[in-house]
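Notes follow once the structure below has been shown.
Only one protein chain is missing from this complex, and each of the others stays in its spot.
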Amino acid sequence: MKITVYLFATYREIAGTGRLTLDLAPGDTVASLASSVTALVPGLPPADRLVVAVNNEYRDHDFILSDGDEAALIPPVSGG
Amino acid sequence: MKITVYLFATYREIAGTGRLTLDLAPGDTVASLASSVTALVPGLPPADRLVVAVNNEYRDHDFILSDGDEAALIPPVSGG
Amino acid sequence: MIEITHDELNAAEVEARVRHPGAGAIVVFVGATRDNTAGRKVLALEYEAYRPMADEQLERVASEMQERWDLTGVAIAHRLGRLDIGEASLVVAVSSAHRKEAFDACHFSVDRIKQIVPIWKKEYFEGGEVWVGSQADFDPIGVRP
Partner (left out) sequence: MIEITHDELNAAEVEARVRHPGAGAIVVFVGATRDNTAGRKVLALEYEAYRPMADEQLERVASEMQERWDLTGVAIAHRLGRLDIGEASLVVAVSSAHRKEAFDACHFSVDRIKQIVPIWKKEYFEGGEVWVGSQADFDPIGVRP
């Protein structure tokens, strides 16, 4: 299944792109997504430290993804 | 000695005037002033409960007054 | 930085007085006249001050704030005279490098103004009026900042 992953701020600059498309297997979790991204993009924090949002909600690493989900790697926020 | 006493808000309305002039003796204190005012103006709180400012500073009842001092009876404040 | 006035208060103007290149946080308090007190409908209010003592006591509040917190700016404006419901009676603006200082100092200032500054509020109800203020709580000499 296709999952779009958005990258922001420092992660976007590390990756050199703001968007990746991953091909994951049905039943794959946020943890699988994080491992796939860190394998593709050197220089990110370790996969188990990545904070991930799915469809605009923060999700734990055991959250199961569905085809067409929009995911995002969220670096430490610093708004305000 | 002559002491001018200003009255504000509810005290002014009780007294029907915003200003009294008292003739006090040298060495008289804020306590003497408070007693003189309550003797003149029925309806004020008891003399020992009155809060008095002298020359724009809050003063204890044992504060000694001087000729020409400007005193004021300060009702409970409610600004803000 | 201290102002007591019969004119309408402008919170933006008061806030502008505390702007500073080292200020990361500005906290502004606006005290407004409410349409009710303990469920009773208030029609209008009137503020009276003992001047210049009120000015001096407001200066004292500002000094206490500056002594106690590391601030880049303090401005206080209090309105006098007759106010309609919803109008601002008090505006305090505080700026600081960090927000905790600005919040704490601003909150302190309002509490402190209500303890020591000789300003009085009269509330006008239908068929009555009353000077607000509690004799039991009033101890401007004893109370510590």
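By written order: A, B and C. Residues from 1 in each chain.
Note that in this section a contact is a pair of C-beta atoms (placed from the backbone, for glycine too) under 8 Å apart; a residue touches a chain by one contact, two chains touch by 3 or more.
Remember, it's a predicted structure, so these values are computed and weren't measured experimentally.
Here the chain not displayed is in touch, across the complete complex, with A, C.
What subunit A contributes to its contact with the hidden chain is residues 6, 8-10, 13, 45, 49, 51, 53, 56, 58-60, 72, 74-80. For subunit C, the residues touching the absent chain in the complete assembly are 11-12, 15, 19-36, 85-86, 95, 97, 99-100, 102-103, 106-107, 110.
The rule is short, and it goes like this: only the chains that are shown with their structure count from here on.
Mean C-alpha positions place subunit A and subunit C at a centre distance of 49 Å.
Computed from the mean C-alpha positions, the centre of subunit A lies at a distance of 73 Å from the centre of subunit B.
As a whole-number value, the distance joining the C-alpha centres of subunit B and subunit C reads 25 Å.
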